[in-house]
Structure formats: structure tokens, C-alpha cells
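Yeah, one chain of the complex is gone here, protein chain that is, but the others are all in their spots.
Up next is chain A:
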């Protein structure tokens, strides 16, 4: 079983983020390869237990695995997240300083847009807003490659010709986004976890998770924030 956990960890580190169903299929393959029964790893609850067991080993190294349901497509992802920003995090051998700055610029641009999304084509113009880009511009091909890499790693997610925050960004950069863009990105007042899309109250415009407000409205009829009568369609 230990071997399976290690292989799962390696795969998660490699992918950065993967759909839960792929994680399950991989687990089945590994069980076959190591001749262990797959019976105890079928439901999401059982998978969560397995993931928590792995976390017990890696939390001490400022890392964790977690299952995230992305609000935009309701798909579940297994995300490998590095939690603390130690010196070594800044060194990612495959990215230049400029490319790292580009990543943060993309986060900033997404945070400032209405639905936290930008048109796919705008990724090029965002690079041009970098002050340092003038001397050593990132080539169009490289921008595309970076975008592909970051999307497959789970930092961004593509939907309807637009790009949004991906599951891994939500986990790794949640606090960063709340701290840097507090007017736009906040916690849901009901569960205190970060909320991006979901539902807005018509009166006070506060954002809440669909599930949170649904549960709340089964007992009450007003907005938990402004206390006015709730009249937004769920």
C-alpha cells in the first residue's frame, strides 16, 4: 500500500492537478500492478481517507493533496498544492523571472475582471503590460506554451474561449488573492471559505456559495449579510 501511495504522490506532483476520475482510474491500475484489492477505494469518502493518509506524510513539508470541486464546471479535481512560499519556491528552473511576473500579472488581470475571466486572445496583451517585457519580450509561442502548461497544471481553466482561475490557483493562491485584491475576492459569509463565482445577493451584492445559501434559505428568507429579503434566483 505504501508503494501505491508513493506512486500516487509522484503522479499528483507531476500533473499538478488532475480530474478525480483519472485519479480513480490510475489508482485502479496501481492496485492491479501491486496486486491489492481496489474494493476500499471506490467512493469519494474512501478516496478522501486515502488522500488524508498521504497528507499526514507530506504536510510537514508544506504540501498537501486535496479534492477541489471547481464551481465553473462542477468537476472534481485532485490538486497537489505547495503551501508555504519558502525561498526555493521562487526558483522554478523552467521559468524566467519575467515569466513568473507574467503569471502574477495574469492573476491580477483575472482578479480585476467582472467574472474573473479573460478572453483567450488577451493573454498576449497582458504580457505586453509588463514593464520588463519591453527589453526581453516573451515570444508568442512561449506565451502559448506557458498558458498550456499552467492550464494542464491546474492553475487556469479554459471554458467557452475564456480563461479563469483553475483548481490549483484556488488552493495555492486563495489567500494571496484575498490579501491582494480584497475588494474583489472575499470569503463566503456563511462558510468562511473563498468564493469567486456562485451567487450574489441582489441588494447588497455580497457573494455566497450556491450550496451555502441554499442550505441557509431552507430555514430563513433573508440575506445573511444585509438581512433584506432574499430575491435572487438560485
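In the analysis below, a contact is a pair of C-beta atoms (placed from the backbone, for glycine too) under 8 Å apart; a residue touches a chain by one contact, two chains touch by 3 or more; residues count from 1.
Here is the rule we go by: contacts and distances are computed from a predicted model.
J.: Of the candidate names "Melanoma-associated antigen D2 isoform X1", "Sorting nexin 7", "DNA polymerase epsilon subunit 4" or "Chromosome transmission fidelity factor 8", which one corresponds to the UniProt protein name of the undepicted chain?
T.: UniProt lists the chain that is not shown as "Melanoma-associated antigen D2 isoform X1".
J.: In the complete assembly, which of A:7, A:98, A:113 or A:202 touches the absent chain?
T.: A:7
J.: Which candidate, A:22, A:44, A:204 or A:234, sits in contact with the chain we can't see?
T.: A:22
J.: Using the definition of touch stated at the top, determine which of A:66, A:152, A:202 or A:222 touches the missing chain.
T.: Only one of A:66, A:152, A:202 or A:222 touches the chain omitted from view, namely A:152.
J.: Need a quick check: the contact residues on chain A for the chain that isn't drawn.
T.: These residues touch the chain not displayed: 3, 6-7, 9-11, 13-15, 22, 25-26, 29-30, 33-34, 57-58, 61-63, 82, 84, 86-94, 152.
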